[in-house]
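Below is one structure, written out as structure tokens; comments come after it.
A single protein chain has been omitted; all remaining protein chains appear in their positions.
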């Protein structure tokens, strides 16, 4: 039987910080593909609370015991990064209609830039459908309890950064 | 190196008739997964123009020269069919917001019925974003030209059924 | 100066019955174009409360004193009707997102059938944003007051048909 | 202190059958209002699996131990029913965008019929965001497991009706 | 008869400035609940044209003759403010789909922070469906007429601030 080439998907994002919604998507990703590369975006128009190194380091600790998950970082165009990686699939999460439209636009532009890279959408668990990095930062900065909304491995450092001295 | 298990996705639908939009999704599917099973739904609340046998036969002729594509049919719950197939992924196409909501509801129900089956969405080519089996039937029945909207292998029989004697 | 060709737009619909929302769109249409042809659809999958003749007759009485408005009927494909009319514009009303998606699909298919016919969308007055022929029939049949929701010229006959003997 | 008039809300629906999503909305309703009247719609264009009497009886058993909840039935226009009830609020559930548009249209028409009746929307628990009576019937009829999707008091009779002899 | 506890709803917002849309929502709120607390948000990421004191003062003057309406201000998390107020209901206005998604996300996060606080949505009058504080500021700053878009009690000071010397 011809040797089966593993399917690798890139899961790109700013991950500022990494949330339980992101984590649930990666878990569904490794049930769908052989390998998922969590690709942390370096250049982003958003001013982030955590540096690129910190965001990469947090992701590595979260997936320490998941051999199907790799963590990397990239700058510039996502499509250029995927082209020089072993992947030919971009994996994105869908939560609601407004996600859909933005993702649709990005996926069609990426397809124009490289028609051989497929964008595939997975749905977050409904438990995390309202969750985003920005709403977590908003709640934490205003004294709200974000326990359980970020993976436990990074909870303390996220609180320390967002609510110094808490 | 541990033997890599091929990734198989089920692409379910009524396919009454099969459109160029469906075809473009399957082509993107086999660039993403090792194998795609086109699963033609037997039991459907819609009264179809083509019988189940005809719809299965048309799909088989369309993908005759595509070894990565299998054609099958199923009755009852999609999730039950996938459970006894080699696949653990359901592949669906997304065209617009209204698709999104219906698909979201179905995917969450399927996930409740079997949390190990992942629903994955791909986007049709923008050329076919307006295309659906029902709009093709509507146009053909009213004397419109549907050339190029269904795969050429089945154009004559689709016209013959929708516009007898044309 | 070269002679200016008047711009004519076709405003197609089932108009079962004609509503104040339809009327407000036609009024905005004749402020935009030189002439508007209200084209009443003969063949429709919906079973209508009023026959084609009745719907055409009602529209004619409503626009009796509006020289910029013509009333006609058509069967089969809208695009075929427009092609043999003096118009090259199809005028449609937009009320909400779900309208938008259906209209988007129809407009792209019509554009595929004849790229020289432009579909143009106008917005109903916000007063009529919730109004549709079907919600009017629903309310009237259940004894609700639809005064002011259909043009006064046709109020009596609409009530007589929907709530016989009222 | 002037005597406080209790706030009563009418929660209308076909409830064919009553789902856990409906139940979670009523529970949130009685935390918001003093009393909730579950008003089962008699006249409906949908052909129901359960008669009006059966649907009323099921709702009564579900809320047997909830003094803040009353069960009633109505025919004709919802607004006319609310006008002769102690309520001046209509309570509706929102799950997703497509709900939103339909509800928006109904609420604006109801407001036109009686500006003193307020329509108020509550959000279902995210656990039930994909749930509807029709998707439950669809799954059950096709042999799927709907345990936990309808209140336990009515599970047996719902299964018996949808999958006779199971 | 057991003493009826009045239902109080908190209507939070930046109100920069207060609009006729906001006013119409509060009017519908006091037809639904016994008391509405207009809670002006202190901490906001948006840089406001009016200080917190000015926004609170304007709201107080607008509702001077409405005993069912109280005006207050809050900082930090809305849920924390509601918890120490007599209210257990958050009242929000819905205008269109994009509102819906943002509100949905906020309401689900608030529910996670305190499951006993219910978020309830009312619909603005269709007259104000296009109105927002930002579009009013945009129009006024560019010399447009905003008469009738803000309550008359605050029109002069809003114009004076947005178009000094007009």
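Letters A, B, C, D and E mark the chains as written, and numbering starts fresh at 1 in each.
As a convention for this text, a residue touches a chain if its C-beta (ideal position, glycine included) is under 8 Å from a C-beta of that chain, and two chains touch if they have at least 3 such contacts.
Being a predicted model, the structure only gives us computed values, none of them experimental.
Could you tell me which of E:58, E:77 or E:129 touches the chain that is not displayed?
Checking the options E:58, E:77 or E:129, the one contacting the hidden chain is E:129.
Using the touch rule from the top, list residues of subunit E that touch the missing partner.
96-98, 129-132, 135, 139, 142-145, 149
Where does subunit A touch the missing chain, residue by residue?
Against the left-out chain, subunit A lists 43, 76-77, 79-80, 97-98, 101, 104-106, 108-109, 112-113.
Which subunit C residues touch the hidden chain?
Residues of subunit C in touch with the missing chain: 3-7, 28, 31-34, 88-89, 94, 97, 100-101, 104, 107-108, 111, 116, 118-123, 126.
Throughout what follows, only the chains that are shown with their structure count from here on.
Can you spot which option in C-E, B-D or D-E is basically B-C again, with over half of the contact pairs the same by residue number?
B-D
If you tally contacting C-beta pairs, which pair wins, A-D or C-D?
Higher C-beta contact count between the two pairs: C-D.
Hey, how far is the Cα centre of subunit A from the one of subunit E, in Å?
About 35 Å, centre to centre.
Rounded to a whole Å, what is the gap between the Cα centroids of subunit B and subunit E?
48
Could you list the positions in subunit D whose residues touch two or more of the other chains?
97-98, 101, 104, 108, 126, 129-130
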